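See below for the structure under consideration.
Of the protein chains in this complex, all but one are displayed in their positions.
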Amino acid sequence: MFLIHCPYCGELRDEQEYRCAGEAFIQRPGLDCTDEQWGDYVFNRTNPKGKVIEQWAHSAGCRKLFVVERNNVTNEIYAVRTFESYKEQA
Amino acid sequence: MKRLYKQAHERIDRSQIIHFHWQGAHYTGYAGDTLASALLANDVKLIGRSFKYGRQRGIMAAGVEEPNALVVLEPNSGYHLPNARATEVEIYPEMVAQPASGIPSINEDVRAWLKPLHRFMAAGFYYKTFMSPASWWPKYEEQLRKLAGFAPAPSQPDAETYDHYHRQTDVAVVGGGAAGLAAALAAANAGSTVLLLDERPQLGGELVVDAARDPEAAAWLARTRAALEAHAKVQILVRTTAYALHDFNLLLALERRQDHLPLGSRNPKLTRQRLHRIRAHKVILATGSHERPLMFANNDLPGVMLASAVSRYQYEYSVLCGSKPLVVGNNDSIYDVARDLVKAGTRPTVVDCRIGYDASDLTKLGVLVKQGYTVVKAEGRDSVERALIAKTAYSDTHGWVVGESPETVSCDLIACSGGFSPLVHLDCHTGSKPWFSTEHQAFMPACDKPHRYVAGSVNGQSNWQGAAAEGEYVGLLAAGQAANPVAAPKLLMVADFICPELGRDKIFLDMQNDVKASDLELAIRENYRSIEHIKRYTALGFGTDQGKTGNVNGIAVAAKIMQLPIAEVGTTTFRPMYTPVTMGVLAGSEVGLHSDPQRFTPMQASHMAQGAEFEVVGQWMRPWYFPQGSENLHQAVARECLAVRNSLGMMDASTLGKIDIQGPDAREFLARVYTNNWAKLAPGKCRYGLMCDENGMIIDDGVTACLSDTHFLMTTTTGGAARIYTHLETWLQTEWPDLEVYLTSVTDHWSTTGVVGPKARRLMEKLCKDVDFSAANFPFMDWREGTVCGIPARIMRISFSGELSYEINVQANYGRFLWDSVLEAGKAFNITPYGTETMHVLRAEKGYVIVGQDTDGSITPYDANMAWAVSLNKSYPFLGQRALTRSDTARAGRKQLVGLLTDEPDKVLNEGCQLVAETGSKAMIGHVTSSYFSPVLGRSIALAVVKGGLDLLGTKIYAKPLSYEVIPVTIVDSVFYDQAKEKSDGEI
């Protein structure tokens, strides 16, 4: 149970307003990839214990997706950032 | 036991005599009494029977930690409450209470008769027996289940209601004792908003006992309580138990709003209980501690009570728990209890396992003080009649050793204290582990999470002054103010755990589950050494009291047996709930029809007026069929189907998901999310689209209209609307942020009336004058803007039945008006409203699939025989395209969608029926996904998925329904009606 600060709405809101959309920054391979690469992309997940980098959507709010860095053991939230901010960083 | 003369500080109101019923007999108490105090005052000693051995049990505690006194309130009514603790129940006039245990009654319990067998019923004996023959286990189990449980379950639906209340506060203070009161006042005075919670009916906690002993405490309590009650920043919730603390300081609390009121005077407009969901910036845990009983043989005998409880009953309720009391313990607190008992006019015996406490004030009064002794056994037939006490000796290497040859002390009450266990529960709910303090001989809260504070006896404070000082300190800290730390707490001087040798006598740890010290010894002997294994093997702490009095003693005994430090043995995990929580209050008002939102289209009232039967589709209520007179489903559907095929029908299609898609890249976006091509779809045209996930399986379908080159309106399945909208948004925002596309869900913005049948054009021409409906100028899969019945509308000529069909989309608020107008105008054509069942038959006659019924997450577009809807040469491969060429996905012989015709035309297959290749076979080659009697064809039809089915057209296979009656069927093309598509233009 946690609170997330929506970077678009600018408010700290209850987890129930959000939807977790899974691991962030998964690379989508092209049509010429192998079956193994496709399977890896569609199904395999890092699923780490501890710090995770996920995409979340503010589904009962602005409906924007953004990146949440959190600890999936302690439920601590390290950072909430927009995709743009990662792009700028890169 | 007796009621004392009126005392200044008592909490009962002697002017209000309360009549109540216990075990069918009539008793009286006073307003302010708990059921426990009232029963004690009436000298009722036997309150319950234990779970395993059926032993007699009395009241042991004065609060929620009570393990024995389980009762049923208001049995067999809508107010039936199983397993309430007599100590937490406030009596009200005409309350009906019964013991929650006793087979058949607490006076005579069969389990007690079986006493000679108890020696065979050690912990876990059932794992070693009842095994053979295996067929006997159900019989054994049936008998065991008769012994199960305490109170009977309710037999009536709940007569009362519940709700949830969301709160925010700067500081939440849990516990209204000295520490909590001081903390709340300090934080509020420092400017914070404060919410103060206490489970009891009035503030004060254990401080009420101090207040009775010490005028200074009484003055402080009165002053602080008054200040809090008057404080604008403070809200106080009594009768409110904080039962769980979650991350980010989400505190859940249960408020009992009416449980203390007589049934007749409860306000039906108010809820019985309320769940407070409290978001607090800071949480102060001033939860206090529970006293532990002392371990000795027969320590479960009625008349053995917690020492602190004896004082509470004396001061709060003016109930004297024994006229010949014995007070025993391992810490200084027992002397205060002894002084209380002296004040009440008794002459207690004091037994202290330690030596050295200065009790001269008591001895001067003639009190017998036996230091260096402990109780080794309680004796008495139905309740305590005497105690056996023996000498104690302590050494660092062996701990306590209890001497032989005990002396007998006559008594009718054993008030015992084995030290105090801080209520660390809430602190542990978020994963913190308590630590063992040898100084306190207790597990202490770690309090290692941010924005959290502990104060008072939960943190080891042993007197009210220390608790108040610490409360004030953390109150200031929580309010963000600097404060000087309080001095280290004055220690209570608790001795090490003392437990006499484990002989044949039963020393109870967990009273409710009859877990004895010897059970722990057995578990450890069998290598159940982890405290979790010990708990699970012996059931220690599994009761409704969650081991509040028994667990720590159990841990100490286990440590002693394993010769490990207590800290190394550790505790089991503390999890919510702190005390039991009503299931109804968790649900709150989300019960019955409110358990999930119901969605209706704007035409709902019309449908109801037409007498429609409804089908649940996701959250929607959709008309299923419109029976006339005494028609059943099949009769109504047959009539509706023929009406559409031969003349005119109408249906409410408003529930289909609608997504407005705009932007320069909207067309490209559609090409990526749908399997088919969108490049050439011109404004004014519509197209059917098929959607796959990245696994290549069909997830949705629907028609999308091109409104302009940069504006499209997508429809989705009814059940898929929210999911697909989310799916599209996710792709757009994460994978394709470079596409300039804007999505808006407009499902609720439009309502859709479908006018379907050969005469549809005739009616449309009557209703709408500004659109040319001729087949040539308004062809199939086109849409037009026009004015229908005076309302601006988008009219789409699309069809899910094969008939000429117009779907009229109007702004939702006009939906009902339009529907009613169409119905009225359609009378000339005998227009027939139809529901989802008829829609299903019509579409099945045409072989149109329903995603989720004919597909199940394992069907590709090819499997669905829809290769025509797959375009493999788009510049950007569509979602799922790559998956279609994987070895298994591309292999021959996958299950494919086909039609089935039964040899007997009247035989309608069951949907879900499995298919086999030969009559005797059990190897399934597919199953029926849709099956109906087709009125227009006069026979049954079915859709099915069959392994390699598309290559097997004309082949005879067999349906094997549940009845095992083998039904021969022939695989056919999935289009059953109007293969030549001659009907799509309707009557010209």
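Quick notes
The letters A and B name the chains in turn, as written, and every chain counts its residues from 1.
By our rule, contacts are C-beta pairs under 8 Å (C-beta built on N, C-alpha and C of every residue); 3 or more make two chains touch, one makes a residue touch a chain.
The definition used in the following text is that contacts and distances are computed from a predicted model.
Missing chain, UniProt protein name, picked from "Sarcosine oxidase subunit beta", "phosphoenolpyruvate--glycerone phosphotransferase", "Sigma-B regulation protein RsbU (Phosphoserine phosphatase)" or "Amino acid/amide ABC transporter membrane protein 2, HAAT family": "Sarcosine oxidase subunit beta". Annotation: of B:G24, B:P157 or B:P450, B:P157 touches the absent chain (contact as defined above). Note on the undisplayed chain: of the listed residues B:Y528, B:W783 or B:Y848, the one touching it is B:Y528. Interface note: of B:N677, B:T710 or B:Q853, the residue touching the hidden chain in the full complex is B:Q853.
From the options B:D358, B:D888, B:D906 or B:E982, the residue with contact to the unseen chain in the full assembly is B:D888.
Hidden from this view is one chain, which touches subunit B at 51, 79-83, 119-120, 122, 125-132, 134, 137-138, 141, 144-145, 148-158, 164, 244, 246-247, 250, 252, 275, 277, 429-431, 504, 518, 521-522, 525-528, 530, 532-533, 536-537, 542, 544, 546, 573, 575-577, 580-584, 586-588, 590-596, 598, 615-617, 695-696, 852-853, 856-858, 883, 886-889, 910-914, 916, 922-924, 927, 929, 960-962, 964. The chain not displayed touches subunit A at residues 1, 15-16, 19-20, 22, 35-36, 38-40, 42-50, 52, 54, 72-75.
As a convention for this text, only the chains that are shown with their structure count from here on.
Note: centroid distance subunit A to subunit B, computed from Cα atoms, is 28 Å. By the touch criterion given at the top, residues 246-248, 250, 279, 431, 694-695, 726, 729-730, 733-735, 737, 877, 881-883, 886-887 of subunit B touch subunit A in their complex.
On the side of subunit A, the complex with subunit B involves touching residues 1-3, 19, 21, 24, 28-31, 33, 35, 38-39, 41-42, 55, 57, 59, 63-65, 74-75, 83.
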